[in-house]
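Here is the structure we will look at, set down as structure tokens.
Every protein chain but one is kept in place in this view of the complex.
The first chain written gets the first letter, and so on, giving A and B; residue counts start at 1 in each chain.
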Amino acid sequence: MTFLTVARKDLMLYVRDARFLATLGLFSAALVLILSVAFGPIFRDPPLEAAATIWAALFFAGVLGLSRSQDLEAESGGSDALRLTGADPFALYLGKTLANILLLSAVFLLLLPLTAVFFDVGSLKALPALLCVVGLALVGYSAWGTLFAALARGLQARELLLSVLLFPSLVPLWIGAVKLTHALWDGGTIEPVRDWIKVMAVMDILGLALAGWLFESIQEAAE
Amino acid sequence: MILRADAVRKRFDERTVLAGASLTLAPGEVVLLSGANGSGKTTFARILATLLPPDDGEVLLDDEPVGERRRAARRAIGFATHQPLLYSGLTPVENLEFFGRLAGIAGAHAPIPALLERFGLTAFAHVPLATFSRGMLQRVALSRALLNDPSFLILDEPYAGLDTEGVSALNAILGEGRERGTATLLVGHDHDRAAAVTTRRVHLERGRIEPS
Partner (left out) sequence: MNRNVPDWWRKGATWLWRAALVLVGISLAMIAFRAPIEAVMGPVQKIVYIHVPSAIVTLLAFGIAFAAAIAYLATKQWIWDAISAASCEVGLVFATVVMISGPLWARSAWNTWWTWEPRLTTFFILWILYAAYQVIRASIRSSSKRTISAVMAIVFFVNLPIVWKSVEWWRGSLHPRSVTMTGEMRQVLLFSMMAWIVFFAAVLERRLQLEWAREAAAREAAARDAAPGGFQPGAPEARRA
């Protein structure tokens, strides 16, 4: 399947770029550390502070990852080679999105134990639900993020623009992610904030649908 | 199949680069397109390869505008340019396999060893491209262009960086292609090196293509 081929290629390139992975990992870990020091040493509401911290770190890790994802194509001469294969643009988009989801999931798995330790939160019982929430958030983030990254590719202040674009427009995702994570770490149940799951799901679907509609136009507007 | 550019115009900001350039590529031809630096040869090559939309005029495949069938047209075209259009973090084999799969070549791996062999790259087949020299990258780039056994080859400065063996390998392949009915456009100034295979010469001047 085309999109799996593309995802595999992106992941291979990430894995072989030690400097990029180190930057990504260290930067997001440092953010967790800094925020835990800022909130501590006595935490007033550890589940909330921890949830905010891990999602802030994931957001910035995502900006780095999404930029890099587009830079991979730019380094190899723009998306010319990809377009020349005559492959379905949506499959190309899906492949990149999948690779980003997996990359960010790896960052999350790195940050989770760090956050759990520094803030003293988390429970194994809530873990499966937490992973679902993270999955929901990362799907939406990658879906919209890959779209915006493609829009902003080749521009000078790429990362800056991406952060500016990605945070405000994905506010529903961020609020939902933090609220759900907070609820899971606080009481182990998402009951009071269930509705946010619907909001996030709508964002996910909307992002993928917009990309399906518009990605070919974005890709062909290459130069 | 015939690939034709018909009165193509292209402007970048205020600067007109192509002002009604036309060219027909028919099976069995090897056309050499030369022109001064900055005359728009690369732009023309990209437009013909359907990578760049012209401001005016059109590109036709068998007399039908390429626009609708762009993806199908691209699978019949092999393109190489100044940039290798390859991933430097991957090896030649990985690159070619990747592009092969995307282009929908069944059994994508099959033609790769033979192709690498022809360009003398077998020894480097599993070495990441980051360490390759300019000439070697060019060989891999040419392999990529030939991967899908295209009906049309559009090669921009293909001899750049190639040593004598590379030039021979390329000319051999171009000659074979000519026999088999591939239509080739070579862009550049390599009159000498391409002399053996060229069937027609044109040049780009003042935004238009004239026979040489």
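As a convention for this text, a contact is a pair of C-beta atoms (placed from the backbone, for glycine too) under 8 Å apart; a residue touches a chain by one contact, two chains touch by 3 or more.
None of the values given here were measured: they were computed from a predicted structure.
Taking every chain of the complex into account, the absent chain touches A, B.
Note on the undisplayed chain: of the listed residues A:D45, A:D120 or A:D195, the one touching it is A:D195.
Residue-level contact of chain B with the missing chain is found at 9, 11-16, 19-20, 36, 38-39, 53, 55-56, 206-207.
For chain A, the residues touching the chain absent from view are 147-148, 151-152, 155-156, 161, 164-165, 168-169, 171-172, 175-176, 195, 199, 202-203, 206, 210, 214, 217-218, 220-223.
One rule holds for everything that comes next: only the chains that are shown with their structure count from here on.
Chain A and chain B have centres, each the mean of its CA atoms, that are 37 Å apart. Listing the residues of chain A that touch chain B in their complex gives 2, 5-6, 9, 12-13, 16-17, 72, 75-78, 80-88, 220, 222-223.
For chain B in complex with chain A, the touching residues are 49, 51-53, 70-75, 77, 79, 81, 83-90, 94, 98-99, 101-104, 128, 144, 148.
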